[in-house]
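Here the complex is missing a single protein chain, while all its other protein chains stay put.
To keep things simple, chains are lettered A and B as they appear, and every chain counts its residues starting from 1.
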Amino acid sequence: MTASPAPVLLHLIALALLAAFPWVGGEFYVDLALTLMILALFALSLDLLVGYTGLVSFGHAAFFGLAGYVLAMITPETEPVSLWAALAACLAASAAAALVIGWFSVRTSGIYFIMITLAFAQMLYYFLSESPAFGGSDGLFVNFRPVAAVGDWLLFDLDDPMVFYYFVLATLLAGYALLTTILRAPFGQVLQGIRINEGRTRALGFPTPRYKLVSFVIAGTLAGLAGFLEAVHTGYVSPGHLSWHESGIVLMVVILGGRGTLYGPVLGAFTFGLLRNGLQDVTEHWILFMGLFIVALVLFLPGGIAGLIRRAPKGGSQ
Amino acid sequence: MDLAQFLVQALNGVQYGLLLFLVASGLTLIFGIMGIINLAHGAFYMIGAYLAYWLVGLTDNLFLAILLGIPIAVAVGLVIERLLIARLYDRDHLDQVLLTYGLILILNETQKILWGSDFHGVPVPEMLAGSVPLTENQAYPVYRLFISAVCLGVAAGMWLVIARTRLGMMIRAGASNREMTSALGINIGRVFAIVFALGVALAAFSGMIGAPVSSVYPGMGDRVLIISFVVVVIGGIGSVKGAFIGALLIGLADTFGRVLVPDFASMVIYALMALVLLWRPQGLFGRAP
Partner (left out) sequence: MSAPLLKTYALTKRFGALVAVDAVDLAYDRSGVHAVIGPNGAGKTTLINLLSGDLPPSSGGVIFRGQAVTGAPPDRISRLGIGRSYQKTNLYPSLTAEQSCRLAARSRRGSAMRFFRPAHRDRQTGEAAVRALDMVGLAERRTVPCGALSHGEQRQLELAMILATKPDVLLLDEPLAGMGRDESDRIIALLGQLARDHTIILVEHDMDAVFAVADELTVMVQGRILDSGPPGRVRSNPAVQDAYLGAGDGLGAGDGPS
């Protein structure tokens, strides 16, 4: 029932690659790596729901985009905002939204859950894209990156590309470690019980709706953390960040990597990102090929990349 | 808002609701009977609208375009059903969501390759181009009345099928696939193909008949899909009656929302959905899980 960890060595190699990358990669690729690390964190948060709790959310982008909007709204036009205040505000907003949406959603299951999470995300999407206060469909700019200072002492400077890169990497690692810990703790064990057999878990005495709601809030908050990083990274947020296409993509990333593992979503994010980038270079109709790729993924690789890795050592014995 | 304005908005709301019903009923039937959650359903609405635009350009006649267009849409739908959807019957909802999401990307991009990214209009057929006067300075377009009448006719036809046939009996009973196979004693694959084709025909037809009032543009299926989801959730998944009531509710709520609270118009229907779910989590006519 523990999260099946890929060998420690592989984790270390991946970490070393990511840590060394800004020293060897060009500017374009370092920027891409940033985008993909953020996507990986976003996908990890969704995997807590899809892979570990058995809740297929199709509105996860709502929390991702909302955090970006909060950052844009609290950043003044002429000066930066404190990193700590900004983080607190963004995460609180995502958590609160997840609490409200989750409260409605976890009482349902299966297809209802899918549709309801989608509908709520759309509600937020239209709310942000139609009110002029939020910049309408053009979105909002984040004029300054937050400042990480204690008193007058600048702890680190997020405007420095190197510093920002390691800040994002450290956040991704922290999210990964947090999920690993939660999943090994009693809470995570109950979640997995719910995923495998919710009725039985409830009969054993666990108020399963409450556990699902807490899982939903944790996942929403982590998605908010990813959305916060994205808004800091690009300096921009638009309704597109919480569109249902964004929810679809992150769901696809989780499946591509392998749900129910934590390394899967990270692998999925990088595979997807490199594929998208490659396709965009080759054809303007890359979305068509992305669609074909998704269809092929479902038909031929339901376990995702993690499924391939798990099967590989057995050498085709099955 | 005076009475005449109210009447105009009410007629608009009913017309929009009835059109939504055609799309949503296909979605709910495909889920109720086949157990498939089909995100690509809205794409068939878009395909219908583009076929109308293309065929009206060729034939100069919307009715002829509809007659020619539906078989084309159904053929596309059947190929997709046989090639892809049929492999999803035993898969979980997650796989269905993902594959049909991929299908949306494919169909949307194919549309752009074939017809480009511009907005297009489809002219209202000449014989239906007039208006009915309501008061001295208020008139109502005949074509919108025509849409409502046709949709009501289709709804009545569906009601007949559901009330009078064995397939309809199964739909009403919410029978599972296996029960249906044994009860109907026929190839379940064929039933599924027929249901899917019917759903596609309904979606494409509403795209076609709605094209003169909604214009034709890329990604137009996405919004219809999501609103149809809201309709289905409100009505209760698998219930055609629920889809009918839900579609009218949404049509009226959306139309009056635009007039009364223009700043939050798009949110009204989602708020309505939240209220219904608060009261009945399984929807108005859904079965308790």
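Observations on the structure shown:
Here is the rule we use: a residue touches a chain if its C-beta (ideal position, glycine included) is under 8 Å from a C-beta of that chain, and two chains touch if they have at least 3 such contacts.
The structure displayed is predicted, hence computed values, not measured ones.
Considering the whole complex, the hidden chain is in touch with A. Residue A:197 is the one among A:137, A:197 or A:283 that touches the chain missing from this view. The missing chain, though absent from the display, is touched by one residue of A:26, A:132, A:151 or A:186; that residue is A:186.
Taking the complete complex into account, residues 1-2, 181-182, 184-190, 192-193, 196-197, 199-208, 211, 214 of chain A touch the chain not shown.
Basically, only the chains that are shown with their structure count from here on.
Distance between chain centres (mean CA atoms), chain A to chain B: 32 Å. Residue ranges of chain A in contact with chain B, taken from their complex: 50, 56, 58, 104, 107-112, 114-116, 118-120, 122-123, 126-127, 130-131, 244, 248, 251-252, 255, 259, 285, 287-288, 290-295, 297-299, 302. Contact residues of chain B toward chain A in the complex are 31, 37, 84, 87-88, 91, 93-95, 97-99, 101-110, 112-113, 222, 226, 229-230, 232-233, 237, 263-267, 270-271, 273-274, 277-278, 281-283, 289.
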